[in-house]
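Note that one protein chain of the assembly has been removed; the remaining protein chains are unaltered in position.
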Amino acid sequence: MNRFQPGVRRHLNPTRLLSAIAALVVLAACGGSTPTTGGLGSGPLLVGVLAPFSGADASFGPRYLAGCYAAALSINGAGGVGGRQVSCQEFDTRGEPADAVPAANAMISGNSNLMGVVGCTSDEASTVVPILDRSHIPMTCMTGQSEFNKTNFTYFHRLVPPDSFDAYAMIGSALFGPGHAPYKNIALVFGDDIGSQTFVGPAVAALNKLGVNIAINQAIHLGASSYRTEVQKMLLTHPDVILTETIGSAGTYLGEVKQLNGGKMIPFIGTSATIDPVWFKQVVTAIGLTDFEANYTAVDLALSLSGPGYDEFVTQLTAADAKYSGSQALTYKGKSPTVHLYDGIILDALAMVAANSSDPTVYNPKIFTIANGVPGATVVNTFADGVAALKAGKSIRYVGAAGENNFNQWNNSQQGYNLVTMDKNGNEVVIGQLTQAQTQQIIDAGGNA
Amino acid sequence: MNSYYAATLAVYAGVDIIACIALNLQFGVSGIVNFSFIVFQAAGAYTAAVLSMPPDSAYGGYQTYIGGLQLPFPIPWIGGAIVGGLLAIPVGLVVLRKLRPDYQAISLLVLSVIANSLITNARTFLNGAAGIAQVPGPFSNQVDPLAQSYQLLYVGLTLPCVLLVWAVASRIVNSPFGRSLRAMREHEVAATAIGKNPVQLKMTVFIVGGVIAGLSGAILVGYIAVWAPSVWLYPETIILFAAVIVGGRGNNVGAILGALLVPVGFEEATRMIPPTIGGWVPPPNLIPAMQWVAIGLLIIGFLWFRPEGVRPEPRRVFEGAPVREDSERVLKS
Partner (left out) sequence: MELYVAALGFGLISASVIAIAAVGFTMQFGITNMINLAYGEVMMVSGYAAFYVNQAGVNIWVAMIAGALAGAALSFVLNRFLYTPFQRKGTNLIGMVIISLAASLMIANLMLPLVGYDTSSYVIDQGQLLRWNGLVLTVAQIAIIVVAAILMLAVHGMLRYTRLGKAMRATAANPTLARNCGIPTQRVISVVWLITGALCGVAGVVAGMDSENFSVASGAGYLITIIAAAVLGGAGQPYGAMIGALIIGLVTELSAAAIAPEYKQVVAFAILVLVMVLRPQGMLAKRGALAAAG
């Protein structure tokens, strides 16, 4: 006979427990309202900034948010979208896909007035892009992943080049750049993170096909406190040039290169992401301004960072900096993502006005048309100008803060590449260009994966 | 009302409940501080991914990984669970010997960091830092994964798994095996003296926990369609530990409550914090940072005020056992 009996034990009724859970879930998910039909509708509009605001890439979110603030101020200052005021809200993906899914779903569930989304970096794009696309939300994404080079997601837009193209442009700079003979011995130094991985594969493929010698292909662990042995190893292969990105560790690595090479710096070519005040500061602190100026080049989309579109952006960014005191918006005025995402939001807004609809299935195709323009389109540089031209019955092409955009059939915006450097204040300076033929040669070698 | 978000919460709740039950078996019932827990969930997820994905030349070949066997449901989920258990064997053999508990904990923590670093750098194995994307979920060929009906289907697949795991764990906890585990947790030397083999007991529960953890990973990866090293950094294990502690160790209901309160409730509730608080817009990174501070306070607070958790482990009393007046344990039940 079993004398063992459980002591005081309350049995939790599973059914009750599950009903309670279900109730909680239902409560949490509520927040929708009816969609508008035809016309621009009424009430405030929201742009979601879906990006990392915590975790390893926490510095990304604020720079995208700043671009959104500037765009919102520009739009609202011109009367809003059909009178509807635009505001921005951050939705933290925590920099990883598993947290990004509830963030995206919570954002959509809780806000029926989303006019567009910006952000979606390579940390989370693979999971959130399908979610946003199925909810018909136009997005301007920052991810450089090759999987989006030929995407079928019609609401996906990318104004920055895929990482593979950056890699090709860097090779182009090494082979065809101004001021030096073609480099023969190339060192690849990239981090082991997602953002860097997407450069190396295409770069290696292209270099091998073109018959250029890869001195060393080195992956370093970003954020480590020193790379002296790695640097020494690299130096022993005697490269002519180093192709690199290594966000966050560039100062450490390049500083040690200079140190261990007896004070002599090796030329280095950076990706478009290195054209960034923080990268500039880190590397200049490590190797000094003179060596930086003499040895650094980078590649970038033909980004102008000047002109009436950019001026409007800077004006609004300054206003945003004052209005949202914690945002430090003005520090991002030279940052490519901030500028590009600003343009993305202006495009969304102009598309809504042009289509005279708040229904994304109607205005999403207009984004393409307004960015690329049709023959005879009036060029406009600000939201206000665009609205005025549309009112006068004209078709428009928005050439914004980052300059022209040219979407291809997969909503990837491509144009030629500039070879650039940064002046003593960290401002971008164009020093050359790759021709179409040169770019094509490298793309053909590396493959448009 | 948005059914997608509701479904997301339901699936995540299911996954977290399963994970917390597993961790509770290892930590709550048996006293093994498995600071590498998340690695087992990751192993299950990667296994399910490479079993269900097409070969890595698919979609233009932008990722490289082993496997790619395109097997249908439920093989990937079963495979994930099995691999989670298999992984527990070498890890257990290395760590679960006569090491004192805090040493075990530290070695497991370091193993977790090593594993993450290895997978990140061995790019051809599981596609490195980028991880594996476009993982097909169960029945994704028959039902459009982006449709609402798929969400319902997925919740319908997750729920039986939760119930199954709960049933199995309850059987374990209330069985003689469970009693042995608790005895070992409370006083290992005494348990050894009456003939229990702690190393064997620990290995068994480690493997069982690994199997369940692997299953939770398989379920999650089928839903979010992506798995990368960033998803399983070692702080994720800490969240689950907080859940088990807050909910109440040693009992499955406590584990369930903990899973609902911490990874689901707490992490999701903080998404609801309004962007402006009375007109003041906080700096962009402030609220996310404060969330982590709050989690830390939650752990410390619970350990101070209610170390037994929301739902304490029920004290089991033998009928007819002598009641000692100074026995606080009896009084507490």
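Labels for the chains are A and B, by order of writing; each one numbers its residues from 1.
One rule holds for everything that comes next: contacts are C-beta pairs under 8 Å (C-beta built on N, C-alpha and C of every residue); 3 or more make two chains touch, one makes a residue touch a chain.
Owing to the predicted nature of the structure, the values given are computational and were not obtained by experimental measurement.
Trainee: Can you say which of A:Pro102, A:Gly201 or A:Gly255 touches the chain missing from this structure?
Mentor: Going through A:Pro102, A:Gly201 or A:Gly255 one by one, A:Gly255 is the residue touching the chain not shown.
Trainee: Just name the one of A:Gln232, A:Asn408 or A:Gln440 that touches the chain not displayed here.
Mentor: The single option touching the absent chain is A:Gln232.
Trainee: Going by the touch rule given at the top, which residues of chain A touch the chain that is not shown?
Mentor: 56, 58-59, 192, 218-221, 223-230, 232-233, 236, 248-249, 251-252, 255-256, 259-260, 262-263, 278, 282, 285-286
Trainee: Against the chain that's been left off, what residues of chain B make contact? List them.
Mentor: 31, 33, 94-95, 97-103, 105-107, 109-111, 113-114, 117-118, 121, 188-189, 235, 238, 241-242, 245, 283, 285-286, 289-293, 295-297, 299-300, 303-304, 307
In this section, only the chains that are shown with their structure count from here on.
Trainee: Mind listing the chain A positions that touch chain B in their complex?
Mentor: 3-10, 12, 17, 21, 24-26, 28-32, 53-56, 58, 61-62, 65, 89-92, 94-99, 101-103, 105-106, 108-110, 122-123, 126-127, 130-131, 133-135, 145-147, 149-150, 192-194, 196-198, 201, 219, 221, 324-328, 449
Trainee: Any idea which chain B residues touch chain A in the complex?
Mentor: Per the touch definition, chain B meets chain A at residues 1-6, 8-10, 12-13, 59-63, 117, 120-121, 123, 128-131, 133-134, 145-146, 220, 223-228, 230-231, 253, 256, 260, 265, 267-268, 271-272, 275, 281-289, 291-292, 314-320, 333.
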